[in-house]
Structures are given as structure tokens and as C-alpha cells.
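Shown below is the structure under consideration.
One protein chain omitted, others in place.
Letters A and B mark the chains as written, and numbering starts fresh at 1 in each.
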Amino acid sequence: MPEGRLIADKMAKCLTVFLVGAAGVVLFLIGIGLLVKAEPILGAKSLGDLLFSSNWRPFRGEFGFFPFIMGTAWVTAVAVVLAVPFSVLTALYLSEYAHRRIRAVAAPMVDLLAGIPSVVFGIWGVLAVVPMVRSLAMDVFGIPCTGYSVLTAGIVLALMVCPIVIHVTLEVLRAVPNDVRDVSLALGATKWQTTKLVVLRKALPGIGAAVIMGVSRAFGETMAVLMVAGNVVRAPDSLFSPAYPLPALIANNYGEMLSIPMYDAALMLAALMLFVVVVVFNAAAKLVLQHLAKGVQ
Amino acid sequence: MDTKTHISVRNLNVHYKESHALRNINIDIPDKKITVILGPSGCGKSTLLKCFNRLIDTVEDVKVTGQVLVDGEDLFSPDAEVTHIRKKMGLLSQRPVPLPMSIYDNVAYGPRLHGLRKRAALDAIVEKHLKMASLWDEVEGRLHEPASKLSIGQQQRLCLARGLAVGPEIILGDEPTSALDPKSSRHIEQRFLELKNEYTIVIVTHILRQAKRLADYVVFLYLGELIEHGPAQEMFENPKEEMTREYMKGIIS
Partner (left out) sequence: MKKFDMRKLEENFFKILMIGSCVIVTGSLALILWSILRRGLPAMSLDMVSSVPKGGFYMGGEGGILNAIVGSLLLASGASVLAFLLSLPVSIGLNVYLRRGSRLASFARFSLDVLNGVPSIVYGAFGFALMLFFGLKASLLAGIITVALLILPIMCRAMDEVFQMVPKDMMDVSHSLGATRLQAALSVLTRQALPGITTAILISFGRGIGDAASVLFTAGYSDNLPSSVLSPVASLPLAIFFQLGTPVPEVQDRAYASALILTTMILLLSIGARVASRKLSRNIIK
């Protein structure tokens, strides 16, 4: 009878360790899977051609990803530029200044914001942001604009990126030991001087990691940008021009994927591009955070 | 004994959330002498020190009543400017806490806070105070290395230099040598003995022998209450209270 549970234990060990290994490997499996599916187009065209050409005519077999890459870049840049200052300032406030009760209310609200699905952000974007940007462009600047633009997508994305930057920054700030703050105060510094000169200084690499994770999130976001970015196949040249980010490209065209030769490989390549960039960014951010957690200054 | 008072504590009471950490403390800390606050752990020694430089403000859910008068002015009066008060006090904490910057910047941190920018003046201050802490010889050539690279004994001397650089009148030490090896401890004790000619020094310690080496005046606290206080010699050789006697004999610790 005792044998039974010992056997069960051994089996459980094999199973779980195997699954742990599998979990580690899934990342590579996905990468390889995408690569395999994208292979036809990678073999047929040069990488330079794919990345830098603006000719997107799938019917003719021309796949220049430049407009989409630029679209993604512009929208991500706007989102990050908008999100980072607000996020870091909010995190600083909640961590260093806010009364315990305010923090108890605000922190869950930030987490709730993180849970709102992409479509809902998109729909709100269509409802509230598009008209605002349209009137901003046309009434204030006199630029023709439908309202579906880089700026619109950037604003919506910024709100989606804030929660993650705030969350990670809060954790990093919490990890700064209190005695360093006390020392600064004891030398006669004001709270702000302490925050600026000591706390931020110690937390800076961690905040960098938080920003990188935010960039990553903005990069791969699909539904919300699909609904507000405009989806015109042309690299954007101003904040008010429409953009066609890579995720939107994939989402919009999966229907035609199988009817045009090499179209599926092209879209898989787009997915692969997103995958590689996000993995590199996230891995870098994680490494920085791990390094910090080990207590190296 | 010429006992000019530097710090006067009047009816000081400190309440943490549920506990009454300091009960009705009334003491006069003498000027330019080393006062040692003795007592078993948890008796409120660190709390008292935190009241002197108003670091008690940073603790959540704390209530302070009473007065702490320095040169006649109450530290806890509503008009008191806290950063000025803290400038008058230099704190050496239990574990050395170097700021995340170079050795030079650590010492220059305080003066810079209070507005000093000129490079030449800062250089002079850094050198002067590193010498006072007797660390200068060991770091002269590498002032711009991160402070974290110093040994723990050196770090504590750096903290001393840093605290002195703001030009305090009073030095507070919260068990300043308990994290150090004997040699470094001796170093720090030596500095205190030299510094008392110019500064009023208040040290919290639970090392009886250290107290005997350093103290001019002794204050004995137990469970937040002031049991007894007086000149060192009297306190060590002929204490009036039963509890003080037991503590000095090493029975309660």
C-alpha cells in the first residue's frame, strides 16, 4: 500500500518537471512556428526589400512592410511619450506622498484600468477621442483630418500603457529601502529633494524597465488601434495622418490570407516581427529588474 | 560641574498606534558633552532620538505631545521649520547607509541641499569633514568611486563625515557601532571623544562598556519611562534607583 503513493510521487515528479520544461520551451516553439510559416516569403524576398519598401500590393506579390512598421513606430512613440510622464508622476505620488487611504483607493483603480479589454478602449476611442482629435486638427490647426490618426491611437494606447508602467514603477519604488530616505531627511532635505535626488536615482533602472515593458505593450496592441488609427497603407508623416500598425494589418487581412499566394506567409512574418521585438524588449526589461532585485546598485 | 543645557525635554509623550512608547520624559541634555542613553531593547531609546531630529514625523500613526527645546526653541512648535531643525542635528544610524552616489557626492549632499554650489567650497568641505571622520587618508585618491565600494567600517565613517558636513550643533548616534567590527568601533568611539569639544553628542547604546568609555552624562530608560539620569560617574558607581543598579550590574539587559 505505501508503494502506491511512492509511485504516484515519482510519476508526479516526472510529469511536472516535464511540463516545466515544456513551459520554458513554449516561447521558442511559438517563434519557430511563426518562422516556419513565414519562411516562404523570407525565401522569396530579401529582408531589406521587405522591411524598407513601401510597395504593398499583395495581388502583384509585392510586400513592402515599411508603411506598417512606420505606423507602429509612430503610434508607439506617441503612446510612450504621453504615458511615461503621467505614469511615473502618478507612481511617485502614490508611493512617496499619498496618504495610505488614497493609495488604497487609487491603486485598485489603476489595476481595474489594466483589466479593461482592448475593444472597450477602442470603442471609447471612437466615441470620445476621434471627434476631439478631428476638431483639434481642423478647427485649431486647419489640417484636414478624419479624426482617425496617429494621435488618436497614441492617446488611447497611452491609457492602456499607463497601468503597467505605474504598477512596475510602484514595485520598484517600494523596493527602495526606507533608511536611505531617512538619511536624506535627517540631513535636512525636503521630501521632494529626497524623492528627486535619492529615491529616483536608486529607482531609475527599474523605471527604465517599466518603460520598456510599456513600449512592448503598446507595440502589440491590436483591437484598440485597429478601431482608431485609420488603417491607410501609407507611412504617417504627421500626428494627424492615419496609420496602419502591424497588428491592425494582421487583424484586418486574415480573411484574404489563404486566397492570395504568399499573403499568409507575409502576415505570419508581420506576427513574427512583433514577436521578436516584444520578446527582446521584455527579456531586456526582465533582466534589468532581476539585476536590481539582487541588490546591485 | 558647568552644566549648560543644550536640549531640554519637557513632558514628552509619544504614542504609536497601540503603545505608549515614551511616557512623560523630562531631561536636560548638557551642552558639549557626551550623553549616553541606556536601556534594554524596546525601551524607547531610538524613539527619543527620532524626536530630536523630527524623523518621528515620518512614522505613520504616531502622536507626539510635549516639548523639545533646543536653545530655547521648541522643535515641535507649529512654526518650526523641520529642515532647519534637521540641519542642526547630525544622525549616525545603526547600520551605515551610504547614499547611492560617489564618496564625494555623499559628503557634499548635505551642503548642496542647502544651496552651496561652488566647486572649490564643496571640495574644501569634503576634505575637511573626511579628515574629521579620519577617513581622508583612505579615500583621498578615489573620491569619485561609488560609496558602496567601501568597507562597512569605512562606510560608517563616511556617514559621520556626511552628517558633520551640514554643520550641525548636535550629533545623534543610534547604536552607531553595533554593526561594526571592534577595530572600526574603536575608531568611531575615538572620533566621538574628539568631537565632543565642539558638538553636543547624544548616543543610544546597549553596550554597557561602550557607555562607560564614552559617557559624561547618562540617561536610563526602561519601557518608555525615565528611570534615572545623572553624571556618568554617579550613574555607574552609585545609582539611586534599584532598576538602574540591576541594569548596571548586567542583570536586566
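The rule is short, and it goes like this: a residue touches a chain if its C-beta (ideal position, glycine included) is under 8 Å from a C-beta of that chain, and two chains touch if they have at least 3 such contacts.
Small disclaimer: the values here were computed from a predicted structure and weren't measured.
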Looking at A:94, A:136, A:183 or A:292, which residue reaches the missing chain?
-> A:94
Sort through A:120, A:143, A:204 or A:293 and give me the one touching the missing partner chain.
-> A:120
Chain A positions in touch with the non-displayed chain are 5-6, 8-9, 12-13, 15-17, 19-21, 23-27, 30, 33-34, 36-37, 85-87, 89-90, 92-94, 97-98, 106, 108-113, 115-124, 126-128, 159, 162, 166, 190-193, 196, 213, 216-217, 219-223, 227, 247, 250-251, 254, 267-268, 271, 274-275, 278-279, 281-283, 286
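By our rule, only the chains that are shown with their structure count from here on.
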When the C-alpha atoms of chain A and chain B are each averaged to a single point, how far apart are the two points in Å?
-> 49
Touching residues (chain side chain A, partner chain B) in the complex | 100, 179-190, 193, 197-198, 201-202, 297
Interface residues, chain B side, partner chain A - complex = 53, 55, 58, 60, 83-84, 86-87, 89-91, 93, 95, 97, 99-101, 109-110, 113-114, 146, 148, 159, 162-163, 166
